[in-house]
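Shown here: the complex without one of its protein chains, the others still in place.
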Amino acid sequence: MRDAARPYEDIVVAAPVTVPYTRHSIKSAHWFLAQALARLIGSARIRKTDIDGLAVSSFTLSPDTAVGFTQHIGLSPRFLEHVPMGGASAIVQLRRAARAVEAGDAHIVACIAGDTNHVDSFRLNAASFSRFARDAVYPYGSGGPNGSFALLTAHYMRVFGATPQDYGKLCVAQRQNALTNPLALFRKELSLQEYLEARPIADPIRLFDCVMPCAGADGFLVMRRAMAKKLDLAHARLLAAIERHNGYPDDPIQFRGGWALDRAALYDQAGVSPKDIDFLEAYDDYPVMTLMQIEDLGFCGKGEGPEFVRRHSFTTQGSFPLNTSGGQLSMGQAGAAGGHLGVVEAVRQLIGMPLGAQVEKARLGLVSGFGMINYDRGLCSGAAILAAPGGRKKRGKR
Amino acid sequence: MGSPVLTHLVSDIVAGRLRVVDLTHTLTPEFPPIVLPPEFGESAPVRIEEISRYDAGGPAWYWNNLSFGEHTGTHFDAPIHWITGRDQPNNSTDTIPLDKFIASASVVDCTCEAAEDADYLLTVSKLREFEERHGRILPRSWVLMRTDWSKRAGDPVAFQNFDATGQHTPGPDVEAVRFLIEERDVVGFGTETIGTDAGQAAHLRPPFPCHALMHGAGRFGLQCLANLDLLPATGAVLIAAPLKIRQGSGSPLRVLALVAA
Partner (left out) sequence: MPRRNPLLALDAPVVPPSARSRAAQGLTAAAALGVFALQRCENCGAVQYPPRDACVECLSARLRWRAMERGGELLSETLIRHGQELYFRRRAPCRAGLVRLDVGPSTIVALHRACEGAPSRLRLRLALDKAGQALLIGLPEKDVPDMADDPIIRETTCAPRARKALITDAKTRVGRAMAEALVAAGAEIVWAGFAAPWKPSPHLEALRALGPVTPVPLDVTDESSVRELAGSIGGKVDILINTAEHHRPGTIASRSGIETARAEMEVNYFGLLRLAQAFSAALKARAADGEASSTAWVNLLSARALSNDPAHGTFSASMAAAFSLAQALRADLQASGIRVLNVFPGPIEDEWNALVPPPKLSPEALARTVVDALERGLEDVYPGEVAKDLIARFLENPKALERELAG
């Protein structure tokens, strides 16, 4: 095995903020991102100029990138990242920020993501999502991500025997989790029956398999533990993080993601194993991916996902708490902030300040990110293991 | 000082004592052009291309660009049109002496013969018959062969009258042409058909005698005439002035006849 990445030295995540989501907005992405930054500063009780590192992700900031945004909000960071990786952006921002802070390239990095949602944003984004999508996917029904994930779902169901009931169980549980979350856009109870009979979107995907695109933003701060203590900030500790892009390129169709390539390194870096994880914030763009993450992050073997679903319960009080804020499926997907939603919820759970229900004795959380169906598969995958403040739970070196 | 003839000419026209008869077909794209075998260069039919008509191309005006061959529609043949006339003096439409454009006309009625036989050839004896009734054909006058063929102009197929052996339209025979030139000194010959020569005149000797001999003698031709049935056998005065084209071999023109009312 090649040299493992260095463990993270006292890197913490603090000040989880959310700019409340709305279905549509006439505002710009700049507005939502600026609001996220303002909330970060307010929550951490720091000055804007204390932020010397910035990472930004957005689908609707064009023609600006992070660079234009710095001048828009009057920031002069010495570390700047524009991360265009969709739902994997949060994990990637976290990894970049952590190493920058470790190296002393920045002291406090603001990691933000957000998007507006105009009435035609979804169509315009889908129409020019990527070169391969424009050349080889969009002309085949212009279904956008719904069509692409439908193909992955149909294949997974056929090969591994997942049923609509399996997926429905996850969606119903997540909706249950959202009922106590005041920021969730969907807080009406969902029954399995309603899930199964919902309007088909792109067979076999139905209405409640799909996230609702919305406007909004999320953010968090990355700093050294000493800085968090100095600022008297509640925080979670970063134990480990992985990312992978264009994993398994020779698979004829995507049935596993990059996490499977790097999960050993993830748990090794954290010094824990899957059974030590108290809750999972998985990227739930569609339930087919949630199942894939459960398998590829080592909670069960490949193809054992359906059986795993049938054996467990996924509410905040269940045997396998999953997407405890309701996930994107019940909160909404604020564009590139979809992955930040998981980091922010994980930190809230670990510092004991969730928006909704609290996972009992939440000490270790795993956040997973995924994104960018460039052509026929999601290219970006990432995951991070966060711990509650206080003693590190470690099983000893291997 | 004016001329009393001219004064009376105008006042007689205004008073209706003289009538102006139009012997001309309207220039339209549908009017059949002369057609030659495909290996030869082709004469252009009339084409009217609108430049503007009170529109974006010209908000307050309407006008067209025209194109046509020199021998399209009701038209004049100048001697230079035929190889036999190429060395005649003053043989193009821009050099023909102007006095030739105003001349009296004899109208020879061949309607019955033409109705029976589309290839009818006007003969010397028919001309002598005409003279017996109406008097000697005047020198420096037009001889017009009336066949009522112009009434076919609305039906291009009938007007051209082609079949597998070519065109079948009436015209003069060789001797008649010679007679008109040598014995009567006419200014030219006119027909209602597509050519001054008969449709099958390629087979006469010489071929196309009305072109070969008339133009060879410096005389002119008029084709696709209309309304010859409105003219008296003698006495009409024709005004037939072709366009003044440099080295013109002919041109469409307005042929007017002045007749007593």
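Order as written gives the chain letters A and B; numbering starts at 1 within each chain.
We take it that a contact is a pair of C-beta atoms (placed from the backbone, for glycine too) under 8 Å apart; a residue touches a chain by one contact, two chains touch by 3 or more.
What you are looking at is a predicted structure, and each value in this text was computed from that prediction instead of being measured.
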Request  = May I ask which residue of A:R131, A:K188, A:K229 or A:R311 touches the chain that does not appear here?
outcome  = A:R131
Key: Residue in contact with the excluded chain [from B:V20, B:I48 or B:C112]   = B:I48
Remark   = Checked against the full complex, the residue among A:T22, A:T70 or A:N146 that touches the missing chain is A:N146
Query = Which subunit A residues touch the hidden chain?
reply = 122-123, 126-128, 131-132, 134-144, 146-147, 150-152, 154-155, 158, 200-205, 249, 252-253, 375-376
Task = Name every residue on subunit B in touch with the hidden partner chain.
result = 29-30, 32, 35, 38, 41-42, 44-45, 47-50, 156-157, 159-164
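We adopt the following convention: only the chains that are shown with their structure count from here on.
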Key: Averaged-CA centre spacing for the pair subunit B and subunit A, given as whole angstrom   = 94
